[in-house]
Structure formats: structure tokens, C-alpha cells
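One structure is given below, represented as C-alpha cells, and several questions about it will come after.
The other protein chains are all here in position, but one chain of the complex has been omitted.
Up next, chain A:
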Amino acid sequence: YYNYPVLHLPQLTPLSFIFPSLCRNEALKGLFEGAQAPKPLKTGTTIAGVVFKDGVVLGADTRATSSEVVADKMCAKIHYIAPNIYCCGAGTAADTEKTTELLSSNLTIFSLNSGRNPRIIMAVNILQDMLYRYHGQIGANLILGGVDCTGNHLYSVGPYGSVNQVPYLAMGSGDLAALGILEDGFKPDLELERAKELVRGAIHAGIMSDLGSGNNIDICVITRQGVDYIRPYQESEYKENRKMKYKYRPGTTPVLTEKVVPLKLEVVQESVQRMDTA
């Protein structure tokens, strides 16, 4: 019998999420006595991608912020999806991480079942379906790039499920600064070094002009031949040199007096248990 076309949309309750953490956070709010509930970790990011002659170059900064504090100075924003597909994520850190992991495992299963290499358009479709189903509640702004049998592709996927194929792209809080560099320097069919330099420049502009982006720059080059994940491509000049070793040899601190007190121990109970050794 003919099924009328129906879009299966989830029933949204006033709380919207069915994640148990939200109920917990609501309950915790009362306990905080006016103070703010814990905020989700946002990446406050600059990510960019460029299609060049032989493939795709993706770039990202490495700062993850939690309000005004830098929570992670070396966070990896370029996620592995498939051997020929990588994804940069901006927005809520947990959402981008889990969404890309889910996508990656689904594509691996598909590859094993069908015996085919995954295509970027398939990854894009899966992401679009999933994000649309959640109506923007999953805060993931993603840049998908890769090389497959149909060519070199770069796609942007928004949190509401909108998709766009583009030759160059920047997303995140530093996107406007990065886009300026990309708009100025992009040409179709760039050479590899020029493309890497363009993406580096775009991320650098984002880092300089946006407070939410900073630290190092990661670059990922995907071509037919393989993937070159350069982490970090450029390190921040503002690096502290921590020794990370805090062991001091005996005698570093001068000993002024020494008193040895032997501890008197008395045996309270003694029991012997035979071990079964076959």
C-alpha cells in the first residue's frame, strides 16, 4: 500500500533535549544558589578548507575555550572520518567530536559491508540527515573535505542541516577574518604549497583577530596518494617551556636536624592460608 511521504520529526518537549544531562543540570541549578550552571565547552574556533589542484587542504587552530578560560591549548579539531575524508568541527566541542565519531564508524561499517570506499557526498548526506533530525540542537558547524573517485570535494554542513558545496570555506568565530584572506588569495587549481600557505594565512588571521582562536595551527592535506596530517604545522610564538619534571635529588634542600623514631609494632593476629597449587 502506498505510504504517504512523511518526514519523521521528533516530538519536542519543552525541555527539547532527551539527554539526561539536561535534567541533571536543571536540578543542579537550584543547588547553585544564583551562580551559573556549568557551561558546555565550546571550541570558539577558526577552521578553513581549500580545494586545490590535487586535493583538499584543511586547517584549524587548536584552542578550546570554556567561557573566558582556555580549556585545551592543543585540541585536535580536524577529525578522521575515513582514509580519504577528514572533517573540521566548530561549535560545541562534544557535539562535533561525537558526531564525527559516529559518522566515521558508520562509514567504516558501510565500507566493510559494501566493499566500496566511502564518498564525501555520502558522509555529507548522513550528516545532513542526522543534524536535521535534531533541529539545530546539536551545535556542530562542520567542514568536510576529501578526495574520492568523483574528484576533490569540500562541503559545509550547518547545525540545522543545511549543506553547501564550495571551493573554499571558513567557519567558527574567526571565520570572517579567515574568509578575508581566502577571498583575496583563492584561485582555482592552486599548487600544493600555495594552498597550504593560503590556509595557514587564513587560520593565522583568525587567531590574530579572534579571542576564541589561538595557539597552534594544524594542517591536513588530502590527495589521491594519501593524507598528510601535520600537527602542528605552525606553533604559537607564545609557548611556555615547562620542565614537566618536578623530582629533586636528595640534598637539594639542606637537612638541619634528623630524628629517627622506630615504630613499635605488635602482632595482633596471625593466620596461615594454604594456597592450592595443583
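We adopt the following convention: a contact is a pair of C-beta atoms (placed from the backbone, for glycine too) under 8 Å apart; a residue touches a chain by one contact, two chains touch by 3 or more; residues count from 1.
One rule holds for everything that comes next: contacts and distances are computed from a predicted model.
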item	value
Name of the absent chain as recorded in UniProt (options "proteasome endopeptidase complex", "Trafficking protein particle complex subunit", "AP-4 complex subunit epsilon" or "Centromere protein N")	"proteasome endopeptidase complex"
Touching residue (missing chain; options A:A94, A:I121, A:V163 or A:I230)	A:V163
Contacts of chain A with the absent chain, listed as residue ranges	4-7, 9, 90-91, 128, 131-132, 135-136, 141, 158-164, 166, 171-173, 175
